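With one protein chain withheld, the remaining protein chains of the complex are depicted in position.
Take a look at chain A:
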Amino acid sequence: MKRRSKFSKIKEKMVEKFFLLNGLLVVFILVGIFYLLLNESLPTFKEVSIVEFFTSTTWNPTGYHKVSYGIVSLIFSTIMVTVGSLIFAVPLGIACAAYLSEIAPAKAREILKPTIEILAGIPSVVIGFLGIVLIGPMIAKIFNLPNGLNAINGSVLLGIMALPTIISISEDAINAVPDDYKKASLALGATEWQTLVKVTIPAALSGIIAAVMLGMGRAIGETMAVLMATGNAPAFPKSIFSAVRTLTATIGIELGEVAYNTTHYYSLFAVGLVLFVMTFLINIVSDWVLNKYEEAE
């Protein structure tokens, strides 16, 4: 009897350690990736001045006359496409979340929720393909452009991809708003619409902001869809109708043929590092907002 309890105690301990190990593994992987990125990208700056890297708008590592490594255009394009996607996805996502949690009858919710989950599971190549054959020509037609491969196209596609994240997390946030708030608002004579817009959504705002930040994190790191649909011209974008090339697309296009251990190779890792830092910051901010919101609750 005694032995058995001792045994189960040891077992308990081992299981605990096992899970600890799993947790640590994730941290190790993250640190490992960061180390690798840092290690592989630092040699870039032996040949490229760090000032040029962060201030030049010309990215042309395989130049005919002279090579140049400037990522300003790439960063700007990435931000432009991402912000564009949010302009499209945030109102739609919040409206959808509000409908799902506040208005939709149970039956509609039963159909809509799994549908949104399926949307999250569509591979990005498929979305990119849609961008080429459907959204591109549509944009060209609506705005009377010669071609639909531009920043807007990328924004729409990324918006579609960020939607599921934004919807499901915002919905949780809106659901978490105490019923008392709504009841109080309704009792004071506010209409359902006024309650939703002036009480429920503001009360869930920090959760919604976190949802938006996470959606943004998803959008900023997406490669395939933007690579296929934005035209990939490395020029500094003149307008939302310019073809743009994002940080991710640059890595996606060039890493396949670059000779290993050259400045070009290292510089692609440096681009990756910049991207990593960008998404890392976004995640930290969204984490911080989410924490605040949980505290407030």
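The working rule: a contact is a pair of C-beta atoms (placed from the backbone, for glycine too) under 8 Å apart; a residue touches a chain by one contact, two chains touch by 3 or more; residues count from 1.
Assume contacts and distances are computed from a predicted model.
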_Undisplayed chain, where the name is taken from the UniProt record, one of "Sulfate ABC transporter inner membrane subunit", "YlzJ-like family protein", "Cell division protein FtsQ" or "Phosphate-binding protein"_ = "Phosphate-binding protein"
*asked:* Tell me which of A:228, A:271 or A:289 is the one touching the absent chain.
replied: A:228
*Which of A:72, A:253 or A:285 sits in contact with the chain that's absent?*
A:253
*Pick out which of A:116, A:177, A:243 or A:270 touches the chain that's been left out of the picture.*
A:243
*Contacts of chain A with the absent chain, listed as residue ranges*: 7, 10, 58, 60, 62-65, 73, 132, 137, 140, 146-147, 149, 227-228, 231-236, 243, 245, 253-254, 256-257, 259
